[in-house]
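Note that one protein chain is taken out, while the other chains of the complex remain in position.
Chain nomenclature is as follows: A, B, C and D, assigned in order of appearance, with residue numbering initiated at 1 for each chain independently.
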Amino acid sequence: MSSRRYILWWVLPAAILFLVIILIPFVTALTFSFRSFSFTSSVSTGQYIGVDNYRKLVFDNDFYNSFRVTFLYLVPAIVLQGILGLGMALLIAGAVRRARVLIPIMLLPTLLTPVVIGLIGVLTLNPDFGVIGQLLKKWGLVQGSVLGNASTALPAIIAVDTYQWTPFIAVILTAGLLALPKEPYEAAQVDGANPIQTFFRVTMPLLWPYFIVALLIRVIDAFRIFDIIWVMTRGGPGTATETVAVYAYRHTFRYWDFGYGSALIMVIFVFISILVEYLYKALQRWQAAQ
Amino acid sequence: MSVEAQTFRPISPANKASALSSRRLLTYVSYLLTALLVVLFLFPWLWVLSLGFKTRAEIMSPNIVWFWTPTLNNYIEVLINKGYWRLIINSLIVAVSAVALCIVIGVPTAYAFSRFPIPGKESWFYMILTFRMAPAVVLALPLYVLFARAKLLGTFGAPILAHCTFTLPFVIWLMRSFFDDIPKEIDAAAMTDGYSRWETFLYAILPLVKSGIVAVALFSIIFSWNEFLYGLILTSDATRPVASQIPSLIRPHGTLWGEVCALATTASLPVAFLIFALQRQLVRGLSFGAIKG
Amino acid sequence: MAKITLMNVSKHYKGGEIQALKDITLEIEDGKFFCLLGPAGAGKTTTIKLIAGIEQVDSGQIFMDDQEITDLLPNQRDVAVAFETYALYPQRTVRENLAFPLRAPIRKKEWSEEQIQRRVEEIAHLLGIHELLDRLPRQLSGGQRQRVALGRALVRKPKAYLFDEPIAHLDAKLRHRMRGELRRIQLELGITTIYTTPDQLEALSLADYMAILNEGKIEQVGSPTEIYQRPANVFVARFVGDPPMNILRSEVEGDEISLFGLAKLSLPAAIRSKLTQAEIEKSLMVGVRPRDIRLVSPSSGEALLRGQVKYVQVLGETSILTVTMDSHEVRVKMNTQDAPNRGEAVGLSFAVQDCHFFNPFTEKRLD
Amino acid sequence: MYRQATLWFSIFLIGSLVLGACAPAATPTPETKPVETAAEQVPSGEWSLAKAAEPWRGQTLRLIGEALPPLEALEQLKGQFEQITGTKVIIEGLGHEEAVEKVTLDFAGQTGVYDVVLQPHRALGKLVNSGWLRPIDEFYNNPALRDPNFSYEGSLLNTVWFRETNTYQGKVYGLPFHFISMYLWYRYDWFDHPDEQAAFKEKYGYDLPSPPVTWEEYMDVAEFFTRKAGETLAGETLTYDVYGHTWGGARHVTAWYDFLNVIYSFGGRDIALPDNRGDSYGPVVVNSPENLEALKLIIESLKYAPPGVLSSTWDEKQAAQQSGLVAMAIQWDDAAFAVEDPEQSKAAGKVAYSGVPIKKDKMTQIEGWDYLIPTSSKKPELAWLFVQWAMGKDIQIAQMKLGGQSALITTYDDAEVLAIPYVPTSVYLKTGGKTVLSVRKVGDPSGVGVPERYLNAVNPLTGDTSVSIIAKPTFPEEERLTEAIILWVNRALTGEVTPEVALQELEKELKSILPTQ
Partner (left out) sequence: MTVLTLKNVWKIYEGNVIGVEDLSIRVEDGELFALLGPSGCGKSSTLRMIAGLEKISKGELWFDDVLVNDLEPRQRNVAMVFENYALYPYLSVYENIAFPLRLRGMSQAEIDRKVRWAADFLGITDLLPLRVRSLSGGQMQAVGIGRAIVRQPAVLLMDEPISHLEARQRARMREELVELHAQLGTTTIYVTHDQVEAMAMAHRIAVMNLGKLQQVGTPKEVYNQPRTKFVGGFIGEPPMNFANCELSSQNGDLFVVSPSFKIKLSPQAAQKLSDYQGDRRVQLGIRPENISVSMTPTDDSFPAKVYVTEPQGDRTLLSVLLDSDELFLIEVAPDFFANPDETVYLKFNEPIHLFDQVEEVNLLY
């Protein structure tokens, strides 16, 4: 159609908004990363220092640690949430009538803001005052403080994150399950698949795109969200729970080092965009294959 | 064939009975598991709810208090005395306006992405998706300066626009896939029926993605509702959303747990209500087959 | 009502990889029923879309009467389209679907609500879907949906109707009826109609004249009779007529031709002269319609070819036999009563004047 | 795929060069404009707030601070100011970190939204160095703006404290909102219980120290009061485990304060601040034998702390005190009101207050929150008038009663203030051991007063009973130092590294942060 010249009008408002609230600030932040720009340094003057911030970053072991921690957090969290979410979705989708009532209930944890979820985590996991912490102590599962122990702090955060986000994944997967085509199931039944085979050979492959969407959203969030961790452990004990988001937050909002903080985030940003692009492409390939 | 012979031997009546009862057993087990999951995910929430009716002494007791006389003090203190009920209204204003703005702006854009031969379309689209993850930490200062210059600080405009940074990409991303799922013939039909492109979009296509829009809006509202950093730094006390105010209840002389819980549970109610009211649309919207990306 | 002209129209898809239409020039006369016949992927739907303005030509021009419409938007062209995929508005009832074109903002003044309702009822009755008016498309069967799609086009009186396989999904009986109805409506209204179908029977039944499209090219344009009786090439010959025309590769031996090396047939003089013109010396393609072949006793002298019945397909009054000889297959259409059984040996006979001769290289008709 | 990511990155790179010019100046350097006072000349007649504020009638003043009870007092009382001046005052209360974040961003953006900001005094270096704070002398010395009845000379509890918390490199930048110190809190009902005294004597061979004034005593007492559920404590059978003390063990600022208490007491320092001034850089001395000994003691003491100690911040510490989980703790005096609040505390009325135990020094650390006036404020004079008003006696007393810690001497004339159990100890510490409002003897059931044992304890450093006042850094790098110390102390406490390694690494890190080393 000769609507080509009208295309601009369709996208213009969004383009302007996008430019103003995302692109310009982002580019501004990028310029920070080439400056020495910190309020907590008596020698920082905001001058252009080229790639010094990036050079510093290359030798920053804590930065590498934060990447390691991010993956230690991300991978089990996503696996756990995927499995639990799937289980939940299977149960919900087992009968649509049940699903209707359950979905708002299931989403309740998602509606508590991350700060609150983190706070509740801190409170309930406390071995002295918290209901879960006391049970863990009583059962002898954890000696001492869950969040004060490097080996249990990250699992605890994963658990809290899982509590908040599993329902979200479950809702996406439920939607996926409800939308799955009937035919391959019938084919599989006739082909002789028992329920377990049906699940692994039919349901799972068909549901994969939904998994990838959930994965995509969660991966992005895992690199963005710092509130839960900040409230629960501030990256501690030691740096056992210091993810890249927490690390970047610390540099930007604790040290007020916008130069280094921005450089950190730019690197993270490039990293995630590659990761997301990979996932997104995988998703598209998958759809193309269907 | 031997393999078939093994697999398909005739089944004796006894086997049949057990097969039937095992199916029934499976149903019961699935009911049980569902109940268990509901409890597992509802319990902490209910626990939080219960803490809102406890005093600090009861909350921070070395022995867990299971039975107590509920107090409304936390609710009265935080909602009325501190006046934080206004913050819930603020949250509603911010979340609903941001989402509404992004829907109004983003949906036509998503449609354009789905239908028009935009040069470099996929790259643009991917870029939008990528910026969904631009961390608030990095955008906060530039946005603060920007909004200060635009005299938006202290108005609802600031948090609303800031929430668009993640809502707009989300809306465009998901809505595009909804549109992609609608056959282009529908557009073609409406246009040959005498409708202009815009009229086609309004009258023929939009009604189709209604529940999709509801689902996207609900999720966006949840994200917006939970957003913390922008809501904190780009607002004044008159415009601050509730999520960003909660840390003010963490005090050096002790976190006001009762008030935190009272506020958090109260604050989640409007959205819970929304979801409850729109659940049918939500499920329909999500199972559009569209959130596949 | 309008004359529609396509001038050197080409269209590519997927960034130029797939050519859907190759330099098509067509003139569809005012008030005629024009059929576009061709297999899937021939470019029929593309042609419809280009005329409707749903897609843009890569090169070439489209005219409606004398006005060029190549760059006009669909809503500026005043054509009504019935889509093969129905393209119904899923959230609207049948009634609303049918009323949708009349409610377009540009027609606000033309149609009052009362007129709209009356027109919708009228069309619904015509198509036999008046009982379905308050249903949603998803509650309808494929055939019912297709009738709604057709109704949505017929509800208006545009300059041209564009029907893209509009009755393909109806059951056989209804298809018969709808075919008749469409022909009648067109005759009464006299609106230029372009109708695509992969079904040669449909095209033959309906068209004032027709074009056969294959891989984006026009193979032949003409009246149904012309096309059936004088197919321009092997493709048309095989495509029009059911079962398809038997094409027999044959050797030229002087004045005669040898079929599979099994039988000899003397060549008509007209063909012979063509042969020399076309510099064909050795081989030739001979086409015989299954209806034109008679079954004779294999031992009789009449039998040109002898073979064995491989399949018998009973189609009611008639049956179709597949007769094999060596590795060749010939189909014969005959009355069921006289049909032999599977496996029987039979002889085949046909008259040389019923044969069609084609150039074996260009596959074009010789006479 | 990688190519596309790098493509985007380079697009930004180019864009950044173009837009770089539009970006805000990295360090805004606004010169401190002379105050254009509407009433420059000395007013005729008596000074009054109403008259001084006349030019700003109808204007709005914005204040931001941490949402603490004293701020709530301000909120309740601001009506008086509004009524007198005809202005409107908006007070924004946020969380501790959020208040800092928001103020810093507001300053960095030079938006001028806030006229008065409340900030921890340790941020002074950052704020002054960035040119964001206006010295208050120009108001203080302007007769048109200065209330003749107000003076920060001679009216405050301690001038050293004032210098530390409100001045930076010789200039006064603010007035104290909060003047706070840490003290040892203990359950005197347990300490003074005859059964416990007898049992202690039997076990340790000396009288139960009530309170402990040395770290050795502290450790003994901590061990002594650590009991299991079912055991008896002060004549009652315990339904839950009780611990000797509690500590801030999480990676949180609490750990830093708690750590400083011990090293200062041991005679150690993190940075050797010249002249005990926070705004002067000194050598890093964190890896000292004293500090190592102190750190080891802390680690040792965790045995007698609740299991949650390694994730505990001031909230858990406070809760441990309020719920009767611990016998003692070292805590801020502005948090004590919550322990004395029977609504939220089972320990209310059962607590007495002493100083941090002594090793080589009898000391207290300095801390405070300030009223500050930003350079970006468009009505600094009004801001000053408000701050000055807030320093008025009535306001200070009202804040004090809600849990604040006033710096003003006159606040402590008030009988009700004097009856607050923690006040005498607070004042004693803040005046360096000079002012004793009341004394508490062992067995005194009121619990009010400076414990006699602590009062009489000799400061090994000075040979008398005075209390040393130890400054902490306030130069811009302060926040980084704090975070580094928190991290390495936390690592040592959790056993991730040995105390020796922790201090070595810490020393290295602190040196890398300070510009002078």
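Going forward, a contact is a pair of C-beta atoms (placed from the backbone, for glycine too) under 8 Å apart; a residue touches a chain by one contact, two chains touch by 3 or more.
Predicted, not measured: the structure shown is a model, and the values here were computed from it.
When the whole complex is considered, the residue among C:L126, C:A153 or C:L206 that touches the unshown chain is C:L206. From the options C:R107, C:K217, C:R291 or C:H328, the residue with contact to the chain not on display is C:R291.
Screening A:V202, A:I268 or A:L283 for touch with the missing chain picks out A:V202. Think of the hidden chain as still there; on chain C it touches residues 39-40, 141, 143, 171-173, 176-177, 179-180, 183-184, 187, 198-201, 204-206, 224-225, 228, 239-244, 289, 291, 311, 313-317, 320, 322, 333, 336.
By the touch rule set out above, chain A reaches the unshown chain at residues 183-184, 186-194, 197, 201-202, 205-206, 208, 286, 288-290.
Note that in this section only the chains that are shown with their structure count from here on.
With centres taken as mean Cα positions, chain C sits 56 Å from chain A. Rounded to a whole number, the gap between the C-alpha centres of chain C and chain D is 91 angstrom. In chain C, the residues that touch at least two other chains are 53-54, 73-74. Annotation for chain A: residues 1, 3, 23-24, 26, 28, 32, 128-129, 253, 258, 266, 273, 277 touch two or more other chains.
The touching residues of chain D, counted against chain B in their complex, run 4, 8, 23-24, 62, 66-69, 90-98, 101-102, 105-106, 108-111, 113, 239-241, 314-315, 318-319, 322-325, 332, 334-338, 343-346, 403. Those residues of chain B lying in contact with chain D across their complex are 55-57, 60-63, 123, 126-127, 130, 140-142, 144-145, 148, 153-154, 232-233, 236-238, 244-245, 247-255. Interface residues of chain D, counted against chain A in their complex, comprise 1-2, 4-6, 8-9, 12-13, 15-16, 19-20, 22-27, 101, 104, 108, 125-126, 129-130, 249-252, 306-312, 316, 319-320, 323, 325, 475-480, 483, 487, 490-491, 493-494, 496, 515.
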